[in-house]
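This is the structure, below, for whatever I ask next.
All protein chains but one are shown in place.
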Amino acid sequence: MIPRYSRPQMTSIWAPETRFRIWFEIEAHALDAMAELGIVPKSAADEVWAKGAFEVERIDAIEAEVKHDVIAFLTNVAEHVGPEARFLHQGMTSSDVLDTCLAVQLARASDLLIEDLDRLLEVLKRRAYEHKLTPTIGRSHGIHAEPVTFGLKLAFAYAEFDRCRARLVAAREEIATCAISGAVGTFANIDPRVEAHVAEKMGLTIEPISTQVIPRDRHAMFFATLGVIASSIERLATEVRHLQRTEVLEAEEYFSPGQKGSSAMPHKRNPVLTENLTGLARMVRGYVTPALENVALWHERDISHSSVERYIGPDATVTLDFALARLTGVIDKLVVYPDRMQKNLDRMGGLVHSQRVLLALTQAGASREDSYRLVQRNAMKVWESDGALSLLELLKADPEVSALLTTEQIEERFDLGYHLKHVDTIFGRVFGLDA
Amino acid sequence: MIPRYSRPQMTSIWAPETRFRIWFEIEAHALDAMAELGIVPKSAADEVWAKGAFEVERIDAIEAEVKHDVIAFLTNVAEHVGPEARFLHQGMTSSDVLDTCLAVQLARASDLLIEDLDRLLEVLKRRAYEHKLTPTIGRSHGIHAEPVTFGLKLAFAYAEFDRCRARLVAAREEIATCAISGAVGTFANIDPRVEAHVAEKMGLTIEPISTQVIPRDRHAMFFATLGVIASSIERLATEVRHLQRTEVLEAEEYFSPGQKGSSAMPHKRNPVLTENLTGLARMVRGYVTPALENVALWHERDISHSSVERYIGPDATVTLDFALARLTGVIDKLVVYPDRMQKNLDRMGGLVHSQRVLLALTQAGASREDSYRLVQRNAMKVWESDGALSLLELLKADPEVSALLTTEQIEERFDLGYHLKHVDTIFGRVFGLDA
Amino acid sequence: MIPRYSRPQMTSIWAPETRFRIWFEIEAHALDAMAELGIVPKSAADEVWAKGAFEVERIDAIEAEVKHDVIAFLTNVAEHVGPEARFLHQGMTSSDVLDTCLAVQLARASDLLIEDLDRLLEVLKRRAYEHKLTPTIGRSHGIHAEPVTFGLKLAFAYAEFDRCRARLVAAREEIATCAISGAVGTFANIDPRVEAHVAEKMGLTIEPISTQVIPRDRHAMFFATLGVIASSIERLATEVRHLQRTEVLEAEEYFSPGQKGSSAMPHKRNPVLTENLTGLARMVRGYVTPALENVALWHERDISHSSVERYIGPDATVTLDFALARLTGVIDKLVVYPDRMQKNLDRMGGLVHSQRVLLALTQAGASREDSYRLVQRNAMKVWESDGALSLLELLKADPEVSALLTTEQIEERFDLGYHLKHVDTIFGRVFGLDA
Partner (left out) sequence: MIPRYSRPQMTSIWAPETRFRIWFEIEAHALDAMAELGIVPKSAADEVWAKGAFEVERIDAIEAEVKHDVIAFLTNVAEHVGPEARFLHQGMTSSDVLDTCLAVQLARASDLLIEDLDRLLEVLKRRAYEHKLTPTIGRSHGIHAEPVTFGLKLAFAYAEFDRCRARLVAAREEIATCAISGAVGTFANIDPRVEAHVAEKMGLTIEPISTQVIPRDRHAMFFATLGVIASSIERLATEVRHLQRTEVLEAEEYFSPGQKGSSAMPHKRNPVLTENLTGLARMVRGYVTPALENVALWHERDISHSSVERYIGPDATVTLDFALARLTGVIDKLVVYPDRMQKNLDRMGGLVHSQRVLLALTQAGASREDSYRLVQRNAMKVWESDGALSLLELLKADPEVSALLTTEQIEERFDLGYHLKHVDTIFGRVFGLDA
């Protein structure tokens, strides 16, 4: 975790205090279930809930000696609870606590990330509607193609992050399982009903079959999903970076009055937030492969996954949380320049309408090849004039073209509204009936 | 695609013949819809279906000249159809064809992979029931832990691949969308109803909002899912490799009578299939990151994703198909040695029962720390004797232990059946009520 | 290997014919050495060289039966050589042949790649000198910064690919080792002098210590190096893609007269080659992780690396060879537009000189903060005018500025030549004394 790329609510999920608190709850709920089943005295469970406490520093000190975190934790709790603490953890194995705790942490992290996505979606929707009919040039290969609207760009992002949300909900469901199944997952020393009770209390489902550990394909899927979301963040961030280029400048990250740009070039307003998001996306993607490599544990488990998860559990969720919030801020406050969009649209001398003319020629009876040739030869002249010549005027003056199309027919092909006629349809598909 | 790691049915999905056939169907269905809408003559659509044909070599030859695959294809089709072919592709853009075709190919590939998983699941279930109660030692960290059954190991794999199946079904749904939305996704020159018709005919859903292309987060999610499945393959393959080690030898890949092992060491039967699967898993995982990097296309699209997909579309699906089939074969014919499993179980002098003794001591009133100390000091003696001493006998002879537990109580703790009492429960969870 | 991204010379290195030919040479040279040492009859070696032959199809047929490629090969060779063939492969193990063959193939592939880099470097140097003093705007964050020359951009790429070349030479050296050390690398059944002889004949160094295999950290380093080179390709490709954007258009990929762009927009000239290179770079990078995962083979070897190398050996080298050649072609024929570069340089109303003014103010005694404020307030006006206002004029009219600097002093700060005065120095560093 890098402090500058961290937000407190997500960070706190990964704090030692939180982790030990979850451990305590798992152990105490398990004790309740055992008491209910008559395996341990009810008084032990009551005592644990009443007196149970721990201190992070004390646990660390004990662990330094015994080199085992769960034993250190239980020893510390026993110092508070007294002799009844001996009933804690009976028939359980460390992983029962560790893996179920990780499930709780990842589920809580997912909840925050889902909220992040909701906020992003809300902002995307608002700004999409704001610019629903703001014309701008659509580009393929970085080259002007045909008109779109800025709202469509944002609606596209909305649809993409809405898919991300659905994927995250699915990944959360996968990850939120509880295993209290003992040393090799056979429930040899613990009743499966204990697991069911803890699962319910901790907001998890039971893991149908565990070894000592919860299977790591679940976690692999989870982190892979975060990697996909990060890639979608990179997509939108890259769009903003392109739009803010000096020569394009159709939109800009908000630049607060007090903020300094480059120390050397005071006029510069750099898209540093979206560039930063591009880098953060690389990191979250980088955590996918270690998570995939964690799946093939040996036999009923080895502990190689553990160090990986100490890194990527916090790093991936904290970074993604920060990135989603930053992206939301960028979109929320994005300064949009419709005038510049129009100016860019116009600069190609009408070339963006060439496709429509091509179709008109075909429909007027020209072969596909001839139509293409006629449009191309005029388009090339416009292109080489760097926008000084107008495609409309050239076409009207081309005898082969005017033999096929009237002036009105040609002019009609240069109508911008023509391109925007289905924006409502698309918004309806993306945002639902209220669009 | 490496021929030795390819199977014909999957390979054929990626053959040029198949691709062009799908292109043809997309174009022809689109023409039907346009005819229905009165945009083009119905006769054109009829003519295309009646006379439409193509030749792979001819398309290649034209493409070499025009350097554009879809134009080459359309030109070749027009050679067969005649002048009516000019109505084909009207208002469409190449990506409408290419991306919808890729969706069809990936959906078909998914169907094969789902069948592969079904076969694997069937085999895993059969063999799991066969060895439901075959005792074997459970190992954590590669070290003997407590008894499990070989059936549990396979049931665990079943549950894992069942999750893989569900993920693949979801990924298939994500990938199976149709976009016929024109140059920048605005339907400027094509009616959205054309898209709806083609989608239905090709077994796809409509893409709610496309740019020129279908958004690549869908594909990223698809290939990430394949990477997770590959990791699960590696897990089971690694298990088999461990079990076949000379010193363990609890199971072996089937070794056909005619098959030769090492050229140098004729006695060797190497787990070459599962080692091979380990390598194949690395490859399928390796395709995840390029797919993630494909998401952030520039503006309404650039074509950087295309070369990546020419590799990973076939390579990932063909390799995974082969790997699933190979794994199914390995499990189907796996030679299992229950005697050896029992022998390995016994070799540790009963140490695997130490956990139960520990619990018994705690329940008899000893503190957790004292119980641990008592078990550990006897266990260490057994360990150092390399199985020559028996934990049971040592415990019975330990006065501190016998002060807390009777001989019967100690002996009862060494009962293997104790560990297997919940196998039915677990099978029920994994395989359903009929377990 | 994707045919469209393959070139024949590199492809042929990976053809079965080539592989078996190398196998034959390794075996025959080994036999020579054994004959020299008196271990086998000299006549056997002579016979093998004289009659030795193989047929790919025959080997495949035998392998289908015995499921072992080296045995199949030897059997086929024996069919040609006769009984003397029994002396072949004595004391050797399959990996001796396979790994040494792979070393030869990777060394040959490296040689081609080094040639590719040499051609790219040559083209970069030529075009760098051609545009050594062609002014163009330097951009950070996609925003105009200060002037550079187009030659400097190419010189930068030259320096980068020159480093790539040095890395590849080092990687080639690492990979070009020969191991003929027997089943577990102990030379139990073969004299180390055989290895030395084969190494010399095949242009390799001896592997100081092998297990059964050549250690895979060598290969990991090799493929990691290819991944770095691919990333440098992506860097230069991305530069071209940016320069070709409609709004920038400072350079363009060569567009042959017959070539068609988009089927829908005939005026478009898309940077499809460099977009393609971006995708190819992703693939070559994607092969790095599988190569890294190949390092940790079990004990003296397992065969999991083999399938990985069947993919990435050809795929990484063939793709990189193609990509380097394509990039060389793009740079060689790149259409450069110096007029447009100048136009873009001018469009910001002189803002790019703000840094120099800032310095002048500081040197004239203003504090850093004051200088910054003075420049920034004028620069902001220019910025907001979209290039209509001139920074030079505004500064001259600003009383606080003119209190510190004379008109001449201000004007002198807007001299373009000032920025280019060290171009010679930099070219000298990059290209050597002849610059």
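Letters A, B and C mark the chains in the order given here, with residues in each chain numbered from 1 onward.
In the analysis below, a contact is a pair of C-beta atoms (placed from the backbone, for glycine too) under 8 Å apart; a residue touches a chain by one contact, two chains touch by 3 or more.
The structure presented is a predicted model; accordingly, all values stated were derived computationally and were not measured.
Chemist: Check each of B:G91, B:P147, B:P208 or B:P271 against the chain that is not shown and name the one that touches it.
Modeler: Per the contact definition at the top, the residue touching the missing chain is B:P271.
Chemist: Which of these touches the unseen chain: A:V48, A:V70, A:V248 or A:V401?
Modeler: That would be A:V70, which touches the missing chain.
Chemist: Which parts of chain C are in contact with the chain that was left out?
Modeler: 74, 78, 83, 85-87, 90-91, 138-142, 145-148, 152, 155-156, 159-160, 163-164, 167, 170, 174, 182-189, 192, 206, 208-209, 211-212, 215, 217-218, 220-221, 224-225, 227-228, 230-232, 234-235, 237-239, 242, 278, 281, 285, 288-289, 292-293, 295-303, 355-356, 359, 362-363, 367-368, 418-423, 425-426, 429-430
Chemist: At which residues does chain B meet the chain that is not included here?
Modeler: Chain B touches the missing chain through residues 137, 139-146, 241-242, 244-249, 260, 262, 264-272, 275, 289, 293, 340, 344, 347-348, 351-352, 354-355, 358, 372, 375-376, 379-380, 382-383, 386, 391.
Chemist: Please output the residues of chain A touching the missing chain, sorted low to high.
Modeler: Chain A touches the chain not shown through residues 2, 4-5, 65-68, 70-71, 74, 89, 92-94, 182-183, 241, 258-265, 270, 272, 275-276, 278-280, 282-283, 285-287, 289-290, 293-294, 298, 302-308, 310-312, 315.
The criterion applied here is as follows: only the chains that are shown with their structure count from here on.
Chemist: Greatest Cα-centroid separation from chain B: which chain?
Modeler: Farthest by centroid: C.
Chemist: Please decide if copies chain A and chain B contact each other with the same set of residue positions, more than half shared, or with different positions, and reply same or different.
Modeler: Over half of the interface numbering overlaps between copies: same.
Chemist: Please work out the Cα centroid separation of chain B and chain C, and write it as a whole number of Å.
Modeler: 33
Chemist: Quick one: chain A and chain B, Cα centre-to-centre, how many Å?
Modeler: Those two chain centres are 24 Å apart.
Chemist: By the touch rule stated above, which residues of chain B touch at least two different other chains?
Modeler: Expected reply: 74, 182-183, 278, 285, 289, 293, 298, 302-303.
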